[in-house]
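One chain of protein is taken out of this complex; the other chains stay put.
Moving on to subunit A:
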Amino acid sequence: MQNKDVLFEIGLEEMPARFLPGTIEQLETKTAAWLHELGLSFEKVVVQGTPRRVAVTIQSLSDKQPDIEEEVKGPAVRIAKDDAGQWSKAAQGFTRGQGASVEDIFTKDVDGTEYIFVKKFVKGQPAADLLPSFKEVLLSLHFPKNMRWGSGSLRYARPIRWIVALYGEAIIPLEIAGIESSNLTYGHRFLGSTAAIDNPGAYVSVLEEQFVIVDQKKRQQMIIDGIRQLETANGWQIPIDEELLEEVLYLVEYPTVFHGNFADSFLDLPEEVLITSMKEHQRYFPVTDASGKLLAHFIGVRNGNSEHLENVARGNEKVLRARLQDAEFFYAEDKAQPIEKAMEKLSKMIYQVELGTLQDKVDRVTKIAKMISETAGVDQETASRAERAASIAKFDLVTNMVNEFTELQGVMGEKYARHFGEDERVAQAIREQYMPLSSHGALPESVEGTIVSIADKLDTIIGSMVIGNVPTGSQDPYGLRRQAVGIIQMLAKTDWQITVEEIVERTAALFEKNALPTVEKDVYTEDVRSFFHQRAAQLLKEEGISYDVVEAVLAIQIGNYPYTLAKAKTLQALRNDENFKTVQEALGRVINLAKKGTDQGVDESLFENEQEKQLYRMLEQNKTAYLDAASKRQAKEALDTLAAFADSIHAFFDHTMVMAEDEKLKTNRLSLLNQLAALILSYADVTKVQWKQVQ
């Protein structure tokens, strides 16, 4: 016997392009795991896919499982032998069960107890007998959406139409949803026909003869080559968008690149409109000149060869022309409708039933933007531009263009705002309000845009929470998590003296005023708090801050995020510093003991020893230095002023009985500790930090 190649191909009605990368990835992992589980060795698993098929090739599969000698564990020796030292019924039963006899018994120590064992020979099964179980792998695939078809009840990505299963030259018997495996595959829908695969090694070339390039990497290269050729021949630049390339790749079995043209007059439309029409709606690659300026051409990829390519180009030109004519009409209509006129429609559009119309939202966002400007202390001109931007931020939602191309919200707003003579930065802020568009996407560049974007997101998040819509698990239809992350990311880039808590609270107060909340105040306050807390924790962890440090700096509040981040970084660096250990102990003791009382005010006349006086004096003296460093967000300096307390704290505890019998003394000492603890906690709850030595 010898190693052989294996081929599985499952033929489907056109799978959605977006399903394929994930399906291929799953098949790679699951096939390898399946083979490992079976104990079959192999050289390589190759997974290939087109819209109509996914194929798994296993190269050089061993012909059978290895024979193995297993040691089978029986009962403990004390049970296996009777009082006379003979093998007991239990031992005999065990060996019989394993097809052995008591002569085969040997003993071994397992965790301090002697057990009896026998050796068992397990003969490896032939691969041919095991391969039909690949069906389970195929049925275990997860797709973004499943469907049923015909009279069957199987749910799969798309209807299954054929299965090829070959072990060397032999067909592996396998049946799914009434389809029996064979060695017959199907070629390109129009250019190819049915073809027999004699052995797995012939798969790729047989399909190529039938106009199917089954290897996605090769198809990708054909597309790129085709694009580059057009670039060279015409002196064009064709930027290849990776996402679009991947989609197009999985829309075709045999790619042929072609180009089409549209009238120059359409170039007067905003570039974003042209690009969206081409990319999103028609899956074309736009063409530019050397300077990056759009040209009146587009690149498409046909699923077929180059015969009659001119028909295909002409048809595609016709479709694009109709789309661009629509866009042209919309653009002209929109530019004739002043902003204030568009705004009138917002009061007729519901934002969310409980939260009123879009106009209501705009009104709130404008107030929030104003509040942020005040809290952040931005200059008057910036503040009024931000306010103006917020007050017209949503006007483009009622334009024809955004109705047709929803992904252009904000983008069209910016253009129309400019057209109507709004300040350049007001226009920019209208576009930037939606940023970041994805987690870790670009942030607004202008201060105005940052203010409006934060305000819009605060309104969305807190608005949802006051009516009880809190994201749970995978349910986050409005993307609230991403928006909260966005807020913190934007704050991280500012030098504003502003805490997350104060803008959140002041926003919530706006909802209170309008009596909108439908859930209890303490419920939504807690929802909002823990929601932002989790997002801040997530961002800190992404910065490389360990879990315990994150919990320490967020113990009281998120506070001013850039400062919180700086504190976390400072603690993270010291986390491995042995010298700091005594500091942590000292500060931690203060925090822990302070919990036994509250600050009732310190009476110096009640001090009994020098160490008490010293600690209090130090508190009085260093407090200002600490607060000063904190307000300047100097994380290292602030921590240094706290660290300076360590010796005095240790001395204090060495000489002072805090929990004294005398209530007055006890209260006084706990008050002192509470004042100090408040200072420490405003930095971080250092008791949460685990000071780990790095070797």
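Simple rule for what comes next: a contact is a pair of C-beta atoms (placed from the backbone, for glycine too) under 8 Å apart; a residue touches a chain by one contact, two chains touch by 3 or more; residues count from 1.
The rule is simple: contacts and distances are computed from a predicted model.
Asks: With one chain of the assembly withheld, which option in "Glycine--tRNA ligase alpha subunit", "Putative aldouronate transport system permease protein", "Monosaccharide ABC transporter ATP-binding protein, CUT2 family" or "Ketol-acid reductoisomerase (NADP(+))" matches that chain's UniProt protein name?
Replies: Not shown, but named in UniProt as "Glycine--tRNA ligase alpha subunit".
Asks: So one chain is hidden, and I want to know which residue out of A:47, A:269 or A:320 touches that hidden chain in the complete assembly.
Replies: The one listed residue touching the chain not shown is A:320.
Asks: Check the options A:189, A:279 or A:506 and report the residue that touches the missing chain.
Replies: Looking across A:189, A:279 or A:506, the contact with the absent chain belongs to A:189.
Asks: Thinking of the whole complex, not just what is shown, which of A:303, A:611, A:656 or A:675 touches the missing chain?
Replies: With A:303, A:611, A:656 or A:675 as choices, the missing chain is touched by A:303.
Asks: Given that one chain is not shown, which residue among A:350, A:509 or A:573 touches it?
Replies: A:350
Asks: Name every residue on subunit A in touch with the hidden partner chain.
Replies: The missing chain touches subunit A at positions 13-14, 16-18, 51, 145, 147-151, 153, 158-159, 161, 189-191, 251-252, 282, 300, 302-304, 307-308, 311-312, 314-316, 318-322, 325-326, 348-350, 353.
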